[in-house]
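Here the complex is missing a single protein chain, while all its other protein chains stay put.
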Amino acid sequence: MEQFLQQVLNGIAWGSIYALIALGYTMVYGVLKLINFAHGEIYMVGAMAGYYTAHALGFATEPSLTGLFSVLLLSMAACALLGAAIERVAYRPLRSAPRLASLITAIGISLLLQNGGQLLFGADPKFFPALVTSRVALRAGTVAVSNIQLIVLGTAVVLMVGLELVVMRTRFGRAMRAVSVDAPAAALMGVPVDRVISGTFMLGSALAAAAGILVGLSNPKIDPLMGLMPGLKAFVAAVLGGIGSIPGAMVGGLLLGVVETLVSAYLSSTYRDAIAFVILIAILLYRPTGLFGAAQVEKV
Amino acid sequence: MKALLELAGVTVRFGGVIAISRLDLRVDGGQLVAVIGPNGAGKTTGFNVITGFCPPTEGVVRLDGERIDGVPPHEICCRGIARTFQNIRLFRSLTALENVSAALAGARRSGRADVLRGAQWQRREIGNEARARELLGRLGLARFADARADSLPYGEQRRLEIARALATGPRLLLLDEPAAGMNPSEKEALRQLIVSLRSEFELSIVLIDHDIPFVMNLCERVSVLDHGEKIAEGPPEMVRRDPHVIEAYLGTDGEPSAAHA
Partner (left out) sequence: MTRGARTAAVLVGALLLLVLADLALPRLINSYYVTILARIGVAVLAAVSLQLVNGFTGQFSIGHAGFMAVGAYTGAALSVYGGAPLLAALQEWLPAPVARAVYFPAPLLAGGLAASLAGLLVGIPALRLRGDYLAIATLGFGEIIRIAILNIDAVGGARGFSLSAPAGVDLRYESLGLIGGVVAISVAVIARLCYSAGGLAFRAVREDETAAEAMGIATTRVKVEAFAVASFFAGVAGALFAHAEGYVHTNSFSFVRSFEIMAFAVLGGLGSLTGAALAAAVLTAAPELLRGLGEWRMVLYSLLIIVTMLVRPQGLLGSRELTLGFLRRRPALRTPEAE
């Protein structure tokens, strides 16, 4: 039983990572109806940015919480700008082109970031500096929670609550929701659609960057291709929750993290990666709109 | 005499909205009838039910006495019902000829495996093309045969949709607002076309339109829907004077109501 609880806890920690990344996918899909295939790479860039910033600012040698949060904020800012730049250069010109063109461009950006990353950062894995020394923070019997896991959970919760507040309580959030529901109508109502979309990309990218830092903390080995699998899985989480739904992305991410960890622990770790895809297929076949999504009816 | 098409007690409900309520409709062979009514009355939904795009929540639809509710649309087409659409739905990047050929092949169930059959396939291909050109010619579209469907002028696009529907060899043709967006002389040409197509292709035709005079001059019988219910039915002259119809279109105080297009 305690083993089970431990695994569930680990799963929740991973799940919050997936949730942070999934939020970016779901928000962009909401406003643009585009699957931003490059999003997983933003997460990677976040981790890399964290690595370089930590070394540049001297936090790598002296672990500290302030170090961690400075690196976190800087990395989030950098990725926010990257996300906005990608949208501006690659997606905005194609807004009136068939959807396929945007999808392919997104894939192209993804490949560019992966391979460009290999060139720029070197293909060999790096070790994310231990900005916080790992130790057990809580213990109940054999169930242990490390301080890093607490930080991951805590940061994720804060960010998600923050996002929810932005989406529900600010003018920008209202504008974002309007564009998600009906972009042309929102434009007619005076909503600056271009700026809203940029802002959405920035928010999503910042969250992905945070996920990258948090992963760097918990699994220090980072490399330019680290965004592929988590990116895909986070996307599955977004679909699971209902693509376009923000609470859906959060729930989907957590659920996926827990299920994946449990399957890996109790069935077989070689199938760990496959589980996400099996869930994906199951969702698409039995409930394509996901847990929280709304059905779309086509007018004949 | 057995009806060609029969709707009995058809109700269509979408969640809490009732689109059609207990609709009875009957079309006999060779008839030319119209279904009219204000926006949102359920006319296109009716077409969708007949052609299988929208299964009725209650009630039955019969073609030649056989039930077709629940049958998939492509199957219903093969049984003899073809349609055009309110918002033109041509195969836009295909040529006019290809639009018609696709429908010909579809209804004849030309399978993909046919390509393996050598000479017989060649002959069928030639026959298919000849028939397609014939149909285009009949509808005055011969010179557009190799033009992209979306490059055709509006009136020609509407006629192409009709040509394509005819290619499936129907007994019953459903026309959804075929005169929309046309000027009076185009409408008159269309009216004459519909009448001649009816006799030449031995069709029964059901027509949806908003233009009351157009419909009145053309159809033998008019059914009027409002808010999903049939409120009147009969020869055009009788329907035009029916107080319920006037109320539905014009409102009780004689002013055009919000429901009127």
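Read from first to last, the chains carry the letters A and B; within each, the first residue is number 1.
In this section, contacts are C-beta pairs under 8 Å (C-beta built on N, C-alpha and C of every residue); 3 or more make two chains touch, one makes a residue touch a chain.
Predicted model, so just to flag it, every value in this text is computed and none were measured.
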Exercise. Touching the left-out chain: which of A:L5, A:L57 or A:I107?
Worked result: A:I107
Exercise. If the hidden chain were put back, which of B:Q31, B:T45 or B:N128 would touch it?
Worked result: B:N128
Seminar exercise, completed: Against the hidden chain, chain B presents residues 51, 53, 72-75, 77-78, 82-83, 85, 89-94, 98, 101-107, 109-112, 114-115, 121-122, 124-126, 128-130, 133-134, 137, 140, 142-143, 164-165, 167-168
For this session: Could I get the residues of chain A that touch the absent chain, sorted low to high?
Result: 33, 35, 90, 93-94, 97-105, 107-112, 114-116, 118-119, 123, 232, 235-236, 239, 270-271, 273-274, 277-278, 280-281, 284-285, 288, 298, 300
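The rule we apply is simple: only the chains that are shown with their structure count from here on.
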Exercise. If you average the Cα atoms of chain A and of chain B to get two centres, how far apart are those centres in Å?
Worked result: 49
